[in-house]
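Every protein chain of the complex appears in place save one, which is left out.
Lettered A and B in written order, each chain numbered from 1.
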């Protein structure tokens, strides 16, 4: 931790104070915290992701996209193992023509030579135009953003930093793709694209259902204690009006949602409730019957202490499994989400559910690719060019 | 094996019945088995590979090729170690502008998280446009092809699967490149390209020699038991008329050709014979003097059991070495092939042979790159565009 000591005073500031360090007027300079994902920014990114997705349907559109950022080079510094997020960023870069480079081995040769991590990152910034990083150290990407800001102030080369997962704390781009999936589900914009979004039809059946993420009940189920995706997504959702959140986890301290976060959500007006089974009831009705959006997660065994390993083995996890029977209780339009991978042993979503029309988890992964591409366009300040290309190809 | 249980009934069908699952009319949907490589398809792919090869001789041709599939992204899922096949596919993709992504570590992070292999592949199919896979599990690529077919039926995203080597059984793209080398050797089409093919000159000396793979004697030497390249190639050759095959291997059960395959070839009318030395005779003449095409292989020690390791150490392998002396016996036009790598200790082809004009093994490797590129063009249904480009550049 010593090598980050020069950033200590900045690290200790409250989150709200920090955020402006990562903005340049209306635009993100770096993406470090899920809290940077405001409703306005999400809406902007959603529109860009939709454009990219539509352009990619034709070869011409694809080739125009691939030319867009062909002069840029990215470093994917993924010293914490990851397949899904890594490949999703790779694909996102490739869609835009960004050339990718990677460091994945936690013990790179330079670190063996006792190079400081800060020197390594500064070196990357001299070869590449953006650094996308996933590390087990929760503060590393934040410190890199400060380093880049300092270099910029000294009129030296500086590049954007993306936090692609930091320790157990933050995973802002996962929240981004989850939000993109939610925004698409509850939007009128897709009336012509048949399968994926049929919000108008839904509203015929449920005239009280409003568009957008507000005025909804979200049910999070599984590992609330170690799941950074749940924290990041719930933090973003807490910005919207009239949101209710159900957290369903085993009755075991390490798997429970963080007390501090729950308090923060309540302070913002979120209606928060905790349960210990998917069959629980609220106001006399099954919680699944009240749910507008279901977010399942895996019990993250790799974070278990020895004691937790033994305790968890004794736990009955069946109340946290989204079985076909429970699927009949869930609202008919509620998307079934999961950050993936799912656990093929615990089986929190059995494969029988895959053919359920509400199952969104595979689309969700593909959504991640589009919205990450949109994020890259935003960070490289190429939104206008995207709009131009979109206009030309669609004409 | 449990996770492939849903494919069990399809896996157990006879090969002939399966094949139609991997076709779309005249075109391959997936390449899983060498048996899919019919003479008609091989001829089509040979012509495309020749076009790609010729286009690549000029910078303009190269750049046109590189634009052709620039909107596509490939996943090379190579969890069984491989350098040669991997790099050959990389190069083939790069020639056509396809962006490459790879998973090479057998224990990817998602599998550590107990994700099922089927989920992993489906995830890849949401980011990439084709999956090229080499695995130690012999049925994995076949199951992936079934999964993709199911998704297609359900009107969901589906991509082609290429088997780039599956367990000890199949290596269809190796058979493809071997056949490309054989087709080029025995063809009239290359009369103007001097060095590599001089079939007309050969025919002046040997007027009875007919073009094409039929009416020839093939000698396979080395590890017939564990060499999937020999199986795959012999299976393809068994489709041609009037073929004779000599299999030369040590007198040791694990190194002998599979009895069932030999029976199948005989049923198809192939004239099959087995020997235990390159110096053996047939009808009173040295087998090498009767050979139109020599296919040497390495003893695959990495598959040895402890017992086999000991037994093989005691074997005399000198009768299976293609020495300069034996080279004088081989027909003057017979290509000397080897799937490579060769073993620098056993030395089945000493380096002295490298300067022999019949030595094809390095060209064979380069042929693999061209014919794999042709396969990609075929699977992406871009043959017409290739023909157009070829016409324009050559005009």
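What we mean here is this: a residue touches a chain if its C-beta (ideal position, glycine included) is under 8 Å from a C-beta of that chain, and two chains touch if they have at least 3 such contacts.
No experiment lies behind these values; they were computed from the predicted model shown.
Asks: Pick from B:296, B:369 or B:389: which residue touches the chain that isn't shown?
Replies: From the options B:296, B:369 or B:389, the contact with the absent chain belongs to B:369.
Asks: Please pick, from A:4, A:33, A:86 or A:124, the residue that touches the omitted chain in the full complex.
Replies: Reading the full complex, the residue touching the unseen chain is A:124.
Asks: Which residue from B:9, B:25 or B:355 sits in contact with the chain not drawn here?
Replies: B:355
Asks: Could you tell me which of A:73, A:198, A:326 or A:358 touches the chain that is not displayed?
Replies: Only one listed residue reaches the unshown chain, and that is A:73.
Asks: Return the single residue from B:37, B:51, B:90 or B:278 that touches the missing chain.
Replies: Candidates B:37, B:51, B:90 or B:278; residue touching the omitted chain: B:90.
Asks: Need a quick check: the contact residues on chain A for the chain that isn't drawn.
Replies: 3, 67, 70-71, 73, 75, 99, 101, 103, 108-110, 112-116, 119-120, 122-124, 126-128, 154-157
Asks: Residue-wise, where is chain B in contact with the chain that is not depicted?
Replies: 59, 62-63, 66, 81-84, 87-88, 90-91, 94, 195, 298, 300-302, 340-346, 355, 362-363, 365-366, 369
Keep this in mind: only the chains that are shown with their structure count from here on.
Asks: Find the geometric centre of each of chain A and chain B from their Cα atoms only, then give the gap between the two centres in Å, rounded to an integer.
Replies: 42
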